[in-house]
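The complex is shown incomplete by one protein chain, all other protein chains being positioned as in the whole.
Presenting subunit A:
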Amino acid sequence: MATARPVVSIYNFENPSEKTGTMPMPVVLQSPLRPDLVREVHRDMAKNKRQAYAVKPKAGYDTAAASWCTGRAVARIPRAPGGGTHRAGQAAFGNQARGGGMFNPTTVWRRWHRRVNVTKKRHAVACALAASALPPLVMARGHKINQVAELPLVVSDGIQSLTKTKQAKEALKKLGCGEELQKVIDSKSIRAGQGKARNRRYVKRLGPLVIYNEDNGITRAMRNIPGVECAHVDRLNLLRLAPGGSFGRFVIFTEGAFKKLSDIYGTLKSGAPKKKGYTLPRAAMANADLARIINSTEVQSVLRPKMERYTHGIKRNALKSKELMEELNPGSTERRAVQLKSSQKGTPEYDEVQKKKKARIEESKKYNKEHKKGDETFYKTLMKAFEAKAAADAAKKAAEKADDEEDEE
């Protein structure tokens, strides 16, 4: 279900149960949600605060070591020169040697920083702001906002003039942030790892981010409250809006700041007045509710009817199934029945068959009598011809034999 509220209420910071007014929702807060984009930009932006680390350039190589080459019954690794000390003759330089350099020494000219396209960065910020306006996303990030009256939370400008931390804390608690602030206090623990010895001893969760327009004391009032961070609307940082790369930070706007969002980012049509050449990101889909679209009348009315897919039943064997055989070969059952009957004596079918058999035998006999008896049968005629030839051949052979005998004599 897609909803985009047209109007946001403003809460009186002194008495948060009453609303001092309403304000139209800035278009930034309706930007498409792109967790992938935010993660990517955050990843690269976070690298920009890094400080270089490396081993000394000379580390492991500050000896006049040279290899002893072959012929000395030692390995060919470079060895420290000289004598009179343990160090002499010991291996040097290699990563495997004691006191040698490391493999692939870390260097200061490693590419520590990343540049990100300005438009990309701006899109990411817009996206992160939009996420902070949706309660499910803020809850999923881990903020305790069950007592918060509305999201996005806009507070009257008076809060910007607070100077005392006590007052600021009171104000936040009245706005429903008590649970959130308590969560931060409870989560303070000693960091795991070496960081604890490197001036990063404690870790704690993040609380709300208060975005203001005019600093009349608010930063100083809020800065000692654990977990609370302040930011000026003009200078919104993605690293604060989407800590760790996950969007949905719990954000509290002041009235002035909220108004200024529209002035900075404008609309899709107008572009961003304060950011030259920049327009807010457009969603790939105006309505992302796919189920609703598919089931709508507009779509359903133009669909062709559903195709009937041919479903094969169970394959039947015609040789086993008599019904199927009849279907394929009409008359086969009848013929089969006649066949069966014809072997039973006394039935008309049987007689029929016998009659046919008799007739056949008669015919055969007649034929044999005519063609297979006497002197003029096929076989005899054939043999006669052969005999004639055979006689001729025999005579010829005899004649030849006689000639041969004459020759010999």
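What we mean here is this: contacts are C-beta pairs under 8 Å (C-beta built on N, C-alpha and C of every residue); 3 or more make two chains touch, one makes a residue touch a chain; residues count from 1.
We take it that contacts and distances are computed from a predicted model.
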| item | value |
| --- | --- |
| Among "Dolichol-phosphate mannosyltransferase subunit 3", "COP9 signalosome complex subunit 6", "Protein MAK16 homolog" or "Ubiquitin-like-conjugating enzyme ATG10", the UniProt name of the subunit that does not appear here | "Protein MAK16 homolog" |
| Of A:Ile145, A:Val184 or A:Leu280, the one touching the omitted chain in the full complex | A:Ile145 |
| Chain not shown: contacting residue from A:Val41, A:Leu137 or A:Leu206 | A:Leu137 |
| Sites on subunit A contacted by the missing partner chain, in the whole complex | 1-5, 30, 32-33, 35, 131, 134-137, 139-142, 145-151, 176, 246, 288-291 |
